[in-house]
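Yeah, one chain of the complex is gone here, protein chain that is, but the others are all in their spots.
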Amino acid sequence: MDPSDPDIAVESSARLVPRPAHPEGSVVTVGHVSIGGREVILMAGPCAVESEEQLLSTARAVLRSGAKVLRGGAFKPRTSPYSFQGLHEEGLRLLAQARRETGLLIVTEVMDARHLDLVSRHADILQVGSRNMQNFTLLEEIGKARMPVVLKRGMSSTIAEFLLAAEYILKGGNTEVVLCERGIRTFETSTRNTLDLNAIPMLKRHTHLPVIVDPSHGTGHAWMVPQLSKASVAAGADGLLVEVHCHPEAALSDGEQSLDPERFDLMVRELRAVALAVDRELP
Amino acid sequence: MDPSDPDIAVESSARLVPRPAHPEGSVVTVGHVSIGGREVILMAGPCAVESEEQLLSTARAVLRSGAKVLRGGAFKPRTSPYSFQGLHEEGLRLLAQARRETGLLIVTEVMDARHLDLVSRHADILQVGSRNMQNFTLLEEIGKARMPVVLKRGMSSTIAEFLLAAEYILKGGNTEVVLCERGIRTFETSTRNTLDLNAIPMLKRHTHLPVIVDPSHGTGHAWMVPQLSKASVAAGADGLLVEVHCHPEAALSDGEQSLDPERFDLMVRELRAVALAVDRELP
Amino acid sequence: MDPSDPDIAVESSARLVPRPAHPEGSVVTVGHVSIGGREVILMAGPCAVESEEQLLSTARAVLRSGAKVLRGGAFKPRTSPYSFQGLHEEGLRLLAQARRETGLLIVTEVMDARHLDLVSRHADILQVGSRNMQNFTLLEEIGKARMPVVLKRGMSSTIAEFLLAAEYILKGGNTEVVLCERGIRTFETSTRNTLDLNAIPMLKRHTHLPVIVDPSHGTGHAWMVPQLSKASVAAGADGLLVEVHCHPEAALSDGEQSLDPERFDLMVRELRAVALAVDRELP
Partner (left out) sequence: MDPSDPDIAVESSARLVPRPAHPEGSVVTVGHVSIGGREVILMAGPCAVESEEQLLSTARAVLRSGAKVLRGGAFKPRTSPYSFQGLHEEGLRLLAQARRETGLLIVTEVMDARHLDLVSRHADILQVGSRNMQNFTLLEEIGKARMPVVLKRGMSSTIAEFLLAAEYILKGGNTEVVLCERGIRTFETSTRNTLDLNAIPMLKRHTHLPVIVDPSHGTGHAWMVPQLSKASVAAGADGLLVEVHCHPEAALSDGEQSLDPERFDLMVRELRAVALAVDRELP
């Protein structure tokens, strides 16, 4: 990195996250999965864990299509207190069951430091959601954990703030951090958020951490997810976090942005060609 | 409120926060202070509690000028993990000491549900900061507490989301909620945030809860605070939350947006005239 | 102004607009009206000129309430080509008639350099709309004209860009420029725009030009206009540009943000008290 580059000042305030600490880039390895290497990693599954049948049928489908990690929320941060808040511990148990039956790794959100032990017992990868990107005491606790974590960009967070949030985790000793661009809040209303793919090269330039993209939240429309997924891989993403639901029309949350398994499968085949075109692979 | 008003849909998803629940408006009473009545309430003090001398000299000054509540952070959410994070329990003890010596009520931030008991022992009013406006498990815990709370608007939160965050607290049984507009994140870079005074009448129309304004974070410049404070009162704010520091140039955080006691005192005198002009009072 | 102030860099690129050129502030005088002096100037009238009856009845009403300038669009920039585009030359003639019958000065928008002569024959003050704030060839032509001009801030324009747009006009020799804050585009959707009252002290610090506020476009809701008008005067505005329509419910454009004459009259009385409270006057 050019130390005279003025586009971001994070190098002066962060120590562990900036790229010079690992110029060749970090690889976060979880079981048999390496995030940040040549392979583009697919993480897919429902927004929320709703039932055994829903989770397992979705899990089997995404596994067949090539996903390596199953996503699914047991603790759901919802704008309204009257919306479905997740199955909590029962949801975590279903996720662990899905892992046993499919071999997929599990990524799931932790919303509260008090849930960290519980979630860590069932998950392989923790997720910190956008609304908690600057929940600094949660970041500090995760810094002390020895669990890989996907840190999602806050919806109005600058790149510099995003990197400093990651620094909180690394400072605690946990270096297994994957950054996730998931769209930012702008004036545009036709999409749920504005997916900021500029963030991929900008993050890659300034940090050694792997970078993935969530095109489901980044657009809010299932029908746009394939195009933005291809764009993300073309721009250099190390993976994708995609909402897939066996019956999107019946989903308890985010149905309109969830792909069904058939569309996901088609998308993965299209993605494979794009990955090869940019010297990556997607088995 | 006109139920056909299309500007915000919160009435359909919230139950306790919308104005029809208390058409005349709520008054949050804490000790001898009533927020939401005819009097405009001043909450003032340093961004962070730094030392006994700093806190007490600032407290005495703001009391003399007319403040009823002393603000001061013991737990500080900071963008960088290497910035001063507050004095924690020692900071809370100093706040309690300042209350004993001045009679001012204390408002201070709680960042984590695990600190709730500790903070509640020392404070009169809890503050939920912008970055935690959608920390839903924290909101739920505060909903169970029997403590007044100042809830600050998230920096990219819509009015509807702000009201639903308050609904989380009321749903738990705690009705003593004061909303605080503190500026939103926009493209404008000459100010730290864009203070959204449209929010005052919009909130007043849609909820019965009191509304105060933080012009210090809303502008980021001490020299602009008096004008925006006057504007806030003219627009109908029930109070102000203002950063005042006995030596702004030596402050460990937010010095550039902190008034010194002399400027604060002058501002209060100017505010008094504006309050009278809009049928409010500021003793 | 403190030359070391880092909040805005316009002093380095502008020459005529920065405050040091006229430290005491400029006053733009048009006939018997002085903008930028002690008096707060009210400019009011319909969004668009629709008919002789509509314009004259509105003009007489705003005159009675204390307005000094009649606003009304003859050339209307509309998002859709199928919306009412204004009465064009006929609208200008009606404005001139309204001036003869009421003595009010006329401010009206010029959208195109080719209309400049025509509009100048009928108007006292030209208006450059938000969408044309960076229509640089139009600014250059207005710079050569000897007509006062109200320059509205672009809806995504920074303060620095706003000042440089004014510099285009002053550079041509026309120093009679009044800046108008009219709300910026943000993520908030409950209001049409976010009125940025931080802009008033920021502009006042960095330029000598008078600053007025358009609370009608800045909020998009007639019922919010009185509160934001009071806030604007409290923050230091030199005038207001307000949409008033004799029958808002029947307006061909912007009816939902137009006050009726009765509400406008009440608002002016409230404004008078606020003006006095900040050492201004509103006769």
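The chains carry the letters A, B and C, assigned in the order they are written, with residues numbered from 1 in each.
In this section, a residue touches a chain if its C-beta (ideal position, glycine included) is under 8 Å from a C-beta of that chain, and two chains touch if they have at least 3 such contacts.
Note that the structure is predicted; figures quoted are calculated from it, not measured.
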Touching the absent chain in the whole complex: find that residue among A:C47, A:A61, A:I159 or A:V268. A:I159
Touch as defined at the start, partner being the missing chain; which of C:R114, C:K144 or C:R269 qualifies? C:R114
Spell out, residue by residue, where the missing chain touches chain A. 7-8, 156, 158-160, 184, 186-191, 194-198, 200-202, 205, 218-219, 221, 223-224, 227-228, 230-236, 270, 273-274, 276-278
The missing chain sits against chain C at residues 13-15, 77-82, 111-114, 131-132, 134-138, 140, 155-156, 161, 164, 167-168, 171, 185
Where the missing chain touches chain B, by residue: 156, 185-187, 189
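Heads up, the rule we're going with is that only the chains that are shown with their structure count from here on.
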With centres defined as the mean of Cα atoms, the chain at greatest distance from chain C is chain A
If you tally C-beta contacts per chain pair, the winner is B-C
Rotation in the CA alignment of chain B with chain C, degrees, nearest 5: 180
How many Å are there between the centre of chain B and the centre of chain C, using C-alpha atoms for each centre? 33
Just the number, please: Cα centre separation of chain A and chain C in whole Å. 47
Multi-chain contact sites of chain A, meaning residues that touch two or more partners: 156, 185
